[in-house]
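I am attaching a structure below and will ask some questions about it afterwards.
Apart from one protein chain that is not included, each protein chain of the complex appears where it belongs.
Going in written order, the chains are labelled A and B, and every chain counts its residues from 1.
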Amino acid sequence: MRASAELYRKEPEYMSINRKELTEIAALAKLKIADDAMDEIANSMNDIKAMIDQMDEVTAKGVEPMSHPMDMRQVLRQDKVTETGHQAELLALSAQADETHYLVPKVIE
Amino acid sequence: MNQQNKSVLKAGWEMVLGLEIHVRLDTESKLFSGAKASYGAEANAQVSFLDAALPGTLPVFNEKALAYAIRFGLSVDAAIAPVTAFARKNYFYPDLPKGYQISQMDKPIVGKGQIEIETEAGKKTVEITRAHLEEDAGKSIHDKYDQFTAIDLNRAGTPLIEVVSEPQMSSAKEAVAYMKAIYTRVTHLGICDGNLQEGSFRCDANVSVRKMGDETLGTRAEIKNLNSFRFIEKAINHEAKRQVKLIESGGQVVQETRLYDADKDQTRSMRSKENANDYRYFPDPDLLPIVVTQEMIEAQRALLPEFPEAKMARYTQAWQIKTDDAEIIAFDQALSAYFEQAQGLTQAKADLNAKFLLGEYAALLNAMESKISQSPISAADYAGLLDELAKGSISRKIAKQVVENMWQSGDTAAVIIDSQGLAQISDASALAALVDEVIASNPSQVESYRAGNDKMFNFFVGQIMKQTKGQANPVQTKDLLEEKLK
Partner (left out) sequence: MIQLSIREMAAMLRAKQISVAELSSLFFDRARAFNQQTNALTKVCCDISADQLIQAETMLAQEGHVLAGIPLAHKDLFCTQGLRTTCGSNMLKAFIPPYDATVVSNLKSQGMITVAKANMDEFAMGSSNEHSAFGAVNNPWDLTRVPGGSSGGSAAAVAARMVPVATATDTGGSIRQPAALCGITGIKPSYGRVSRHGMVAFASSLDQGGVMAASADDCALVLSAMCGHDALDSTSHVDAQWSWQLPESNSMKGKKVGVVTDWIDGLKDEAIKQSTLEAIQTLKDQGAEVIDIQLPHAHLAVAAYYVIAPAECSSNLSRFDGVRYGHRSEDCRDLEQLYVNSRTEGFGEEVKRRIMVGTWALSSGYYDAYYLKAQKVRRLISQDFAAAFKQVDVIAAPVSPEVAFKHGEKSEGVSMYQADVFTIPASLAGLPCLSMPVKPAHGLPVGLQLMGNYFDEQSILSMAHQFQQVTAWHQAMPEAFL
């Protein structure tokens, strides 16, 4: 099984994660990758990608994706108010707030 | 292509419109937390630890929201998913505390459905692609400070259904008709309070234009957060015209999110929302798939009300009510409930009920600056008044007085009529004696009438009404006079 999979393995260069893609991913994740760390992260992600690509070994066609280890139906909650406000407690945790609102730098819509 | 469209766009162009309507479900608590979901509290006073996305907090699904979504689906003849699931829509925004919105992706609760709308060209069916459950975001307040945007999370986590239509509308008027049809549904279903100002019902419009006859759709722009029927029409027309102008001048429409500025009557691109964002939807691992049982569906089906269109048909056909009257009553949920409740308790004909309700009673409500739902007169007491009218013990004129009196005093019609001696004289022998007396004391008028002066008949009626202070039963009086004057 493993041997035959090698034949279908994608060429690592073909799909490898490059700087441009890395920058886009970082933008989505709201992270900054320092310029000198770019190559290290890209290499590391390509290593991980190569490992992940081992899954190509099975087609898993027709297999139901398993998003959860439990075979249980969801328990629902009654429509009742069970929590009262925590305004002061919550705002106290914030780095910047007034008496009633969280504050962030001005957003222009 | 209808007339309306022609007058909005230049000849040869048509618009294609699809709507995404956000309906806030009228639940006590939020979609995934036990915090109060009502509108209007002080900022951040109705925020649970979950709503603020504190580390470690987990969502627990509100069964009422599921029930309401199912009820909506049934009302638009849609298939209800046997298994439905939540997904995360990932993006950063300060009023989105978790950094993702819990929504639905490939397993929405409500599948394909349809709704009929009235257009200038007649009835048209608009298909509903899907409707899914999702949580609302909080509110960003940009005008409180110069330097800051203030965040209020009270609204974060309140339950919504997003109703997505097929791009099947071809004029702003049709879009409004569709929006109104959905509005009527959700308010009559009792799942939405319908408050437009508070954002309980708002709409994003996907607008594109194309040359007449083109099969493919043009690139669309999405106009966000329209919460008035009037603005949506203006916004769509404005945007469609902008797109035509842009294309004709050699430009290209970009797929983007735009905001409508009602003051300036223009749309502009939203800078803050990253356009064509990659939302990285995936199944929410904090929530398990929800199995919707047939019992749950049937329980909601049993709660489906009769919709105004059907109600109106019943009023006009079974009850012989005038179409105009039937329409007014049928489309007003409180009024039709009151009307039907009274009708079930009275001997009076429905037509009389409708006429009095929309006539004298409506005038009274108007004068009191009140609504039927706030009327101190119970439907049962109103039915009592209708009975008095029907059996002829009072006239419409007197009934107007009686209903005013009922409003003030809280007494029943019978008590008021009795205590104030307002009853019409319907006692045949008493009326007959009166008629005899009037004939006897007016010989010359009798002579004149019998000689062929028909107008003289009203003289006798007037005399009797005068002597009875208007309480003589007019029908009986007329019959008696005709008989005795022969």
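The rule is short, and it goes like this: contacts are C-beta pairs under 8 Å (C-beta built on N, C-alpha and C of every residue); 3 or more make two chains touch, one makes a residue touch a chain.
Nothing here was measured: the structure is a model prediction, and the numbers come from that model.
Asks: Taking the entire complex into account, which one of B:A53, B:I328 or B:L485 touches the absent chain?
Replies: In the complete complex, the chain left out is touched by residue B:A53.
Asks: On subunit B, where is the contact patch with the chain that was removed from view?
Replies: Residues of subunit B in touch with the missing chain: 49, 52-61, 88, 90, 92, 94, 97-100, 149, 151, 278, 280-282, 285-288.
Asks: Can you list, in ascending order, the subunit A residues touching the missing chain?
Replies: On the subunit A side, contact with the omitted chain comes from 17, 21-22, 24-26, 28-33, 41, 44-45, 47-48, 50-55, 57-58, 60, 63-70, 72, 74-75, 77, 86, 89-90, 93-96, 102, 104-107.
The rule we apply is simple: only the chains that are shown with their structure count from here on.
Asks: Please work out the Cα centroid separation of subunit A and subunit B, and write it as a whole number of Å.
Replies: 43
Asks: Spell out the residues on subunit A that touch subunit B in their complex, using ranges where they run on.
Replies: Subunit A residues touching subunit B: 28, 30, 67-68, 70, 72-87, 90-91, 93, 96, 98, 100-109.
Asks: Flag every residue of subunit B that touches subunit A in the complex, lowest number first.
Replies: Per the stated touch rule, the residues are 27-29, 33-36, 41-49, 52, 54, 60-66, 85, 90, 92, 94, 140-142, 144-153, 259, 270-272, 278, 280, 283, 285, 287-291.
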